[in-house]
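Here is the structure we will look at, set down as structure tokens.
Only a portion of the chains appears, each positioned as in the full assembly.
Per-chain numbering from 1; labels A and B assigned in written order.
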Amino acid sequence: MKINFLIGGPQGRGVETASFMFIYGVGSAGYYVFARREFWSNIAGGRHSYVVGSISESWPAPAPGNSVDLALTFDGHAVLEHVFHLRRGSYLVYNTEEDSKTPDSYTMMSKALAERLKNFAKEHGFEPTVKGYVEYLRQNGVEIIGLPYNKHITEIGRKIGVTSPVMLARFVNTFVVALGAALLGLSEEHVASGVGFALGKKAEVIEQNKKVASEAMKLVEKRVATLQQRNPQTKRVFWNGNEASAYGKIVGGVRFVTYYPITPATDDAMTFERLMPYPVSKNAGELSKFEKIGSVAFQAEDELAAIAIAMGGAIAGARSATATSGPGFSLMAEALSLAGMMEVGVVVTLWMRSGPSTGQATRQAQQDLLFSLFIGHGEYPKIVYASGDLEEVFFDNIKVANWAERYRVPVIHLVDKNLSNTFAVMPLPDISKVKITTVRPVVYPQTQEAEAYPLDEIVAPKLLPGISNAIFHLNSLEHDPEGDPEEDPVVVTKMFEKRMAKIRLIEGEIPPEEKVLYFGPKDAEKVIVGWGSTKPAILTALDELKDVGFLYVKMLYPFPSNIVREYLKGRKTLFIENNYMGQLALITRMFAGVEPTAVAIKFNGRPITTDDVVAAYRRFETGENVIKIESDL
Amino acid sequence: MQQLVKRTPADYRWVRPPEWCPGCGHFGVLQSLYNAFAELNLDPSKIVLVSGIGCSSRLPHFVRTTSVHAIHGRAIPYALGIKLANPSLEVVVVGGDGDLMAIGGNHLLHLGRRNVDMTVILMDNSVYGLTRGQAGPTLPPGLKVKAIPKANPQGEINPLLLALTAGFTFIARGYSYDIKYTTKLIVEAIRHKGSAFVQVYSPCVTYNNIMTREWYEKRIYKLEEADPSWDPVVHDEKEVDTKIRKALDKIVERDRLPLGIFYKNELVPTFEERYESIYDPNYRALPPALQPIEVDGKPVVDFEKLIADKIL
């Protein structure tokens, strides 16, 4: 069983709440859900936003494609936005009270989309009204559930004693969700769980909405499916990518997070902040005497400060991280170069979004790979590591924190808007797998001078101010072992080589399976190569594409050249990336010397879907080598 | 366990000598700092001196304490991070007018409003010494110092007014050739609970041929000498407004340049205190730098409890 759904309506008017209600409701019946949110980069104003996802009995739930089985729309605008995301057999729930509206009457619709819709109607010879498009869909086999929303809501309101228009308007969420739930054969009790989860604490409100749901469910008789209560036999969590990241940090011992607000990174740091103080585990040794412990979560004045403060935290001895997105990351270039030089281990969780510049601040891209690899002036060691799904986001946060401390280099952890806004009901990660590797600081019996940069060790013993009883100098200038400025050609050469030797050290110590993963038949002649959040879509597509392998690269720098070369030797490769340049393909050529066969690119701000992967692969098979993907769900 | 020792200024002198031009004002600040550390008898391994880039920012290399010589303009956020992660450290920032007020101006502004318990010492020579004499943000308009091709077309910023705007709760001004007085101010600044700012006029003998020793000595005077009743301390919440207005009155003086403590208010809670009350009652006892994070590789935080409200 696999159902793709969509819930769409005007931004800032409850679409998000409706989605939570729906997803939680489905989840409470024992299913897994994998969904993602699309929205415009402004707070309100009525732009169209939506959540698209899939429901499954097993995990990982399949990644959605370019059309859905069930579309729940708030208004006519939403219908129009999704005309091309429905197909024969899909269900559309919409408000018939908007039938007479035209694309132009939705002032918040992109002019370009309105044009396209009107032309389409003209070409196909129907009226450019909501009704016209709905009829077109119906003729093309889409199952239509049209209801006069307000009329029904008013009636339900009357039944439950609510008449104020403002309050009635607030019922739309629940009303739409209930229609969807009914179509999925969900029981009232699960819808009620969703209502309770999504609407927070006010008991009265919850009661009213439960009643609204119950009434609304009676309005539809059709069934898309019948989601019966099932027992998934495992603890499940409902969270999003930002949250998974924050939990990973806390579990991984990060106790110092700085941020300057930016979409889609802020919720990582703010979750870290919101969860404070954290409950102490029973087996926490000396800490067990505390019930809760804290951390520092700090909103800086800008990203220049955010990274510097985080590095300060690391210098003092805390596991430190900062979360940002492209524009903020750009501002961290100088400090990252310093981290390399001064040998400070700090993590930057980089939530990529569509650029350049402010670009599409709430849309998906994987454009910052090359920049991450070479950010900052001068040459210095670093680690660039990417996660591809929520479980990885959680566990990788722990890994990168370990590495930052172990190698004392900046670690750039690549995640993206797609992951941040993925909402999943999924198995709770098994933290028995977690291993936190701390490095104990030197503690001298008495205050004494110490070398911060001894030449005989690639990574120096850990000196902490106030803890080590050590007097030592850290320095952004090229320096001698004591950290004092030095320009002697022999010393500077040694110091440079010592820093760069970390690259080999990292390459040698981190096991291959943490660098790349290979899926599919071992001897496949053709291999898809990808990184980051395209992973679920590519994996889902593999079910359909037989005989193809998938090389999934997590370690981007130091690039695992040998391993990648080994995997790709003698095979045809299709690189699939959410960017324009085919950046992984470029670095594969640069570092591994492997010539990519073809690149499939998507750079319209939307994630790569399962259907995109399948279609790109088909085109690859016909010999295309630059495959532009333009789908837009 | 550290022994109880009484340290002397020489105990804070680093093995390598300062590399400044002979006569540079920065020597006076350095000596004052040695003196102040000795007077406070601070453990050099518990002091963290933080600087950016500039002649002034080289100072930490001449001092026998732990130090971080960071990048231009960012000394304050580095220092802030260190202090927040381990509030038991004595964190002191030193830097030039270019470093702390041109490229670094924003961090100065935002440190003050946090009132973190640390000290910032501005070594003000109104030029960029290390890059060979360009105009600093405290150089008055119309002056043509030695190395700039034309007279300064930009106006100046008053560092003390900026510090007050920012919210520093200790604001003072010294003069580098008056080492005794500067020592005193630095001692007071370090002792102060909250963000302390000390501007020290510290002439650049190589590039500022206008604002020289003579120039300053014609203008400076000491607040408490001019007015023996001068009391910059806020003793009571109710006094805040008057004391601020009095400080402002002196700060905006331009023809003569007062030295001394302009404002001191320990009634404002420090960031550390606020953080403790809002975020984490154990913050100062168990700050990030002092927390163990694992036992045998396992997290000290109870994940399932932490995530309980997200579990279906």
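The criterion applied here is as follows: contacts are C-beta pairs under 8 Å (C-beta built on N, C-alpha and C of every residue); 3 or more make two chains touch, one makes a residue touch a chain.
The structure displayed is predicted, hence computed values, not measured ones.
**Q** State, as a formula, how the whole complex in this structure file is made up of the labelled chain kinds.
**A** Here the complete complex works out to A x2, B x2.
Operating definition for what follows: only the chains that are shown with their structure count from here on.
**Q** Report the inter-chain centroid distance for subunit A and subunit B in whole angstrom, where each centroid is the mean of the CA atoms.
**A** Each chain reduced to its C-alpha mean, subunit A and subunit B end up 41 Å apart.
**Q** Spell out the part of subunit A that touches subunit B in their complex, as residue ranges.
**A** Touch residues, subunit A against subunit B: 24, 27-28, 235-239, 243, 247, 250-253, 255-256, 258, 273, 275-287, 290, 292-298, 300-302, 304-306, 308-320, 334-335, 338, 342, 425, 428, 431, 434-438, 446-449, 464-477, 483-485.
**Q** Spell out the residues on subunit B that touch subunit A in their complex, using ranges where they run on.
**A** Counting only subunit B, the residues touching subunit A are 2-3, 16, 43-46, 48, 53, 58, 60-61, 64-71, 73-74, 76-86, 88-89, 106-107, 109-110, 275, 279-283, 286-295, 297-307, 310-312.
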